[in-house]
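Beneath this line is the structure, given in structure tokens, with notes to follow.
The excerpt is restricted to a subset of chains, each kept in its original location.
The letters A and B name the chains in turn, as written, and every chain counts its residues from 1.
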Amino acid sequence: MSIKRWGAGSAISRAVKHEGIVYLSGMTAEDRSAGMAEQTRQVLARIDKQLAESGTDKTRLLSATIYLSDMSQKDEMNEVWKGWIDPAHPPARATVGADLGSPETLVEIMVIAAK
Amino acid sequence: MSIKRWGAGSAISRAVKHEGIVYLSGMTAEDRSAGMAEQTRQVLARIDKQLAESGTDKTRLLSATIYLSDMSQKDEMNEVWKGWIDPAHPPARATVGADLGSPETLVEIMVIAAK
């Protein structure tokens, strides 16, 4: 079975598709001076863009893992998430706190979607 | 290919099935005053229940990610896990420490199973 990759660099691919499933890399915001809500919006916009490039969209999400550098800000992330998600098609999800490498990186989201 | 969801709320689905694979959300215990062993039992009971609802069971587990708020309590979790797992059919697994959002939440488990 063939595997298709997008944004393949020296270490990772931005997305990989195999047998109708698209695996995205963990996405972070470009503007790390922004707060949690705005970083979440930027992450979700990048996910939207990559899902479109891979021939699918957020109504086909299967699973999401959300890493937050500060779990006390989960509500701010969640409010933006709820506004973004298709209300009839939310994915399975886990949200946990983790060190994201720089104190300015507040949220990283990794999703799996069906094509 | 059709996608089926269980427990779809405003942010997440409790489980999502696609092409014979069931993705469960990260499950936590209802009674957060309980210790690690009891919280693990409660999490695994919820997983059993959701797997049954989704037409499968723990003998068909493929992968599990276990998040613990305190890795020094891994043995207590693991003892309950070993008593629960079907000994002929354990999943691939990773267990790591992570902030689960409240100090009382000791364990969160996210699994993928085949139907």
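Operating definition for what follows: contacts are C-beta pairs under 8 Å (C-beta built on N, C-alpha and C of every residue); 3 or more make two chains touch, one makes a residue touch a chain.
Quick caveat, the model's predicted, so the values are computed rather than measured.
> Note that 2 identical chains are shown, then give how many the whole complex contains.
3
One rule holds for everything that comes next: only the chains that are shown with their structure count from here on.
> Which integer distance in Å separates the CA centroid of chain A from that of chain B?
Chain A and chain B have C-alpha centres separated by 21 Å.
> Name, in rising order, each residue of chain B that touches chain A in their complex.
Residue positions touching the partner: 1, 3, 5, 8-16, 18-19, 23-26, 65, 67, 98-101, 108, 110, 112.
> Under the stated contact criterion, what part of chain A meets chain B in this complex?
Those in contact with chain B are residues 20-21, 60-65, 71, 74, 78, 81-82, 85, 87-98, 112, 114.
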